[in-house]
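With one protein chain withheld, the remaining protein chains of the complex are depicted in position.
Chains: A, B and C, in written order; residue numbering restarts at 1 for each.
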Amino acid sequence: MRSLEVKNRTSAEEIKSLRLITAVKTPYLPDGRFDLEAYDALMNMQIMNGVEGVIVGGTTGEGHLMSWDEHIMLIGHTVNCFGGSIKVIGNTGSNSTREAIHATEQGFAVGMHAALHINPYYGKTSLEGLVSHFEAVLSMGPTIVYNVPSRTGQDIPPSVIHTVSQSANMAGVKECVGNDRIKEYTDEGVVVWSGNDDQCHDARWGYGATGVISVTSNLVPGLMRELMFGGKNTCLNKKLMPLIEWLFREPNPIGLNTALAQLGVVRPIFRLPYVPLSLAKRVEFVEIVKQLGRENFVGERDVQVLDDDEFILVGRY
Amino acid sequence: MRSLEVKNRTSAEEIKSLRLITAVKTPYLPDGRFDLEAYDALMNMQIMNGVEGVIVGGTTGEGHLMSWDEHIMLIGHTVNCFGGSIKVIGNTGSNSTREAIHATEQGFAVGMHAALHINPYYGKTSLEGLVSHFEAVLSMGPTIVYNVPSRTGQDIPPSVIHTVSQSANMAGVKECVGNDRIKEYTDEGVVVWSGNDDQCHDARWGYGATGVISVTSNLVPGLMRELMFGGKNTCLNKKLMPLIEWLFREPNPIGLNTALAQLGVVRPIFRLPYVPLSLAKRVEFVEIVKQLGRENFVGERDVQVLDDDEFILVGRY
Amino acid sequence: MRSLEVKNRTSAEEIKSLRLITAVKTPYLPDGRFDLEAYDALMNMQIMNGVEGVIVGGTTGEGHLMSWDEHIMLIGHTVNCFGGSIKVIGNTGSNSTREAIHATEQGFAVGMHAALHINPYYGKTSLEGLVSHFEAVLSMGPTIVYNVPSRTGQDIPPSVIHTVSQSANMAGVKECVGNDRIKEYTDEGVVVWSGNDDQCHDARWGYGATGVISVTSNLVPGLMRELMFGGKNTCLNKKLMPLIEWLFREPNPIGLNTALAQLGVVRPIFRLPYVPLSLAKRVEFVEIVKQLGRENFVGERDVQVLDDDEFILVGRY
Partner (left out) sequence: MRSLEVKNRTSAEEIKSLRLITAVKTPYLPDGRFDLEAYDALMNMQIMNGVEGVIVGGTTGEGHLMSWDEHIMLIGHTVNCFGGSIKVIGNTGSNSTREAIHATEQGFAVGMHAALHINPYYGKTSLEGLVSHFEAVLSMGPTIVYNVPSRTGQDIPPSVIHTVSQSANMAGVKECVGNDRIKEYTDEGVVVWSGNDDQCHDARWGYGATGVISVTSNLVPGLMRELMFGGKNTCLNKKLMPLIEWLFREPNPIGLNTALAQLGVVRPIFRLPYVPLSLAKRVEFVEIVKQLGRENFVGERDVQVLDDDEFILVGRY
């Protein structure tokens, strides 16, 4: 079902050069549908602050809470509106090979520049099964493979990465296992993005990582740009740590969702099973914003604590 | 769920000016999925021959045989690849208001320029219900309302058109009831496209129609361009009649599907319940092509009769 | 995907003997989901009053406003709760052969006793296409073919019925074209149910019809039972005419939906594009109920006119 006409078709080489990619948040309306106006605003903030690519419907963007038609629509929308200014990487991975094939085919058809593929989480499979899964989608276009065993329950070992790296479409690995694993890959010429914001500075400047696929850059895109482009900067890295630690105290994107609502750039609406951080933690965030400087964060409103009853939790949507 | 960022956003006024719109054929692979390479080639032929807009997934494009995710993907694909050269009008209508709302929202989100909306066929409804149905989608963007009682079982009467025409998004009507009805509308300033290829010349030059939404232009886009732009031309119109009559002997798009396969521009694959025209009729088509001149038709291969067993009919896909 | 284990498996012969089949209404909750408690109550009223079969998700039951998973769920639910007391005929037809195949396979898997199949409405097809469409589903189980050209835009001619009647699964035809067409079939031994309540008495007693697939029996199941089982009864037939005429003044199921809400057996909730009958017509209905006798209608509450603002119209659900 390939098309040769897709505009802005991107090569794996171009993807390999991206240093700052944001796993962008998906904002919602009170009935749980996408809030495209807020989304577009977030995208513009990313672009204006030097972010080079976005993961659409990643774990952070809650792709696992989307129907596939919503998901592909959001990829198509992002390509249409912002595809000339930023690389659009669709998270078309799944623990079902069928779904991954179908979504990836559709994602490339609507113009995404690259696909992000996870190994089959929860269901898991054998090493041979892992290779079969990735090979079923690699022929479709530039691909980033994503390893996050703390979510999937199964590490993608280097042997599997070596096998799939033989495909010309393989752009690289988003790796969350740590910087030693990253060094193992970069020593061999495999492109790697750190998937851990707290390690990404060291990964970039000390372990050969090309850059980061970041959650924190939703909030402070300019500072993350500086961290990835401005040379080794342990001072800035240290300054960011309280924010990063705060963000990941509960499973991501709970912290991010709460923070963006407090910053007034998205409505305080959560799709279950996510619920906002507690009042005490929200107070901490206000303090963190003051420390880092409001001007470094996205949005222009005063940061707010928000009352518990200002949040809307949506189960049916 | 509106976005203000969508590229190439088009006003209803721009849609009103289109004279030649093709209800483009959807070609298939042997397993029933879309053949995007063939589709892209068809689109390029349309653009090169002066067609100004396409209906994606219309009755001709077999939108009723698509899942909605396929349908929206095809709209997004068409916008991405050709949206700068041609207006993309998504047939996001349905006999279910819920489906029409959902699809129209998604179609505009991926960048379509206008929506085509049918009245609720098969299920039908009251006049109040018709108005409610159209009002549920009109706020989303430029809209063409489609009236074809021979398919829907229910005429959209002028009173309903008058009511919905109060919306600034209402671009006009695709009308199949005949040229007297067209005149009734154009006298009042309502923009109309003829939905009948055999009447469109007269509609354009004698009854005030803006143009045509055409099936025949899939095959002879240049001649249809001449018919809509070149001034009154009864000679050309008469010359086209044998082709048009041949095309509509069985319910559309049976004739079109058969013809495009014979011309070698799509594979001879049908999604059921459509089946190809008989051998005898396929022989007739070869003769028609000779009469009109192969060079006036799309594609570059010799026109073929094709054997019955060269056609593939797909039920599960 | 056949199963040989399905309980209460029914033969085409058993389906052929049913005289009174109700095209049962689907009631809704305020958010547009199914109101299963009201549905179950309706089903019990049908069973207690001698109705022998139900069409689930027919035109009357608004199958065209259901997602397929809702539709199959409702069939499965009906089989589970009432399949021992009444024949459950799933409307698993579609104008898309793919959808008809998929839904019919699923409907039989969850235990439905027979399928109702429409010809491809709106899209239409050739006679060969019609036969291919029906043959794609006939092997799956007992089947009733439904002909209603005023909705589909295309008559199923006797030649097609003769061809499909060669299948052992063909139970018969639901015919809306009129009693002459019915006689043509019954003279040849084809089983027919009248699809027009106003003609069903004559069809049954004068033209050889086996019975009726009825809308009116939702409201007055006992009287319709009498009409089909009690011998020729022009007096009762005449008495029912005002009700039947009232029911069909707007496209079905608008009248039925309004009436059941007025009788207090379903909530006054409409899925768009259906909207309730006007106040004037609702007043008429109260009068009709008085004339025929409240005790002949389903439910036990006083019949009400209802205010316009008591009705809820749902577009997103």
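Everything that follows uses one rule, which is that contacts are C-beta pairs under 8 Å (C-beta built on N, C-alpha and C of every residue); 3 or more make two chains touch, one makes a residue touch a chain.
No experiment lies behind these values; they were computed from the predicted model shown.
Here the chain not displayed is in touch, across the complete complex, with A, C.
Check A:S17, A:S96, A:S159 or A:T234 against the missing chain and you find that the one touching it is A:S96.
Listed residues C:G76, C:G123, C:G195 or C:G315: the one in touch with the omitted chain is C:G76. When the full complex is taken into account, the listed residue touching the unshown chain is A:A136, out of A:A136, A:L236 or A:L292. The missing chain lies against subunit C, touching residues 1-7, 29, 33-37, 39-40, 43-44, 68-69, 72-74, 76-77, 79-83, 106, 109-111. Within subunit A, the residues in touch with the undisplayed chain are 32, 59, 62, 64-65, 95-98, 101-102, 120-126, 128-130, 132-133, 136, 149-154, 250-251, 254, 271-275, 277, 313, 315-317.
As a convention for this text, only the chains that are shown with their structure count from here on.
Connectivity without subunit B: the remaining chains split into A | C (groups of touching chains, all others kept in their positions).
At the interface between subunit A and subunit B, over half of the residue numbers appear on both sides, which makes the contact a same-residue one. When the CA atoms of subunit A are superposed on subunit C, the rotation angle comes to 180 degrees (nearest 5). One inter-chain figure worth recording: subunit B and subunit C are separated by 34 Å, centre to centre, where each centre is the mean of the chain's CA atoms. Centroids built from CA atoms put subunit C at 50 Å from subunit A.
Each chain gets a centre from the mean of its Cα atoms; for subunit A and subunit B, those two points are 39 Å apart. Residue positions 316 of subunit C each touch two or more of the other chains.
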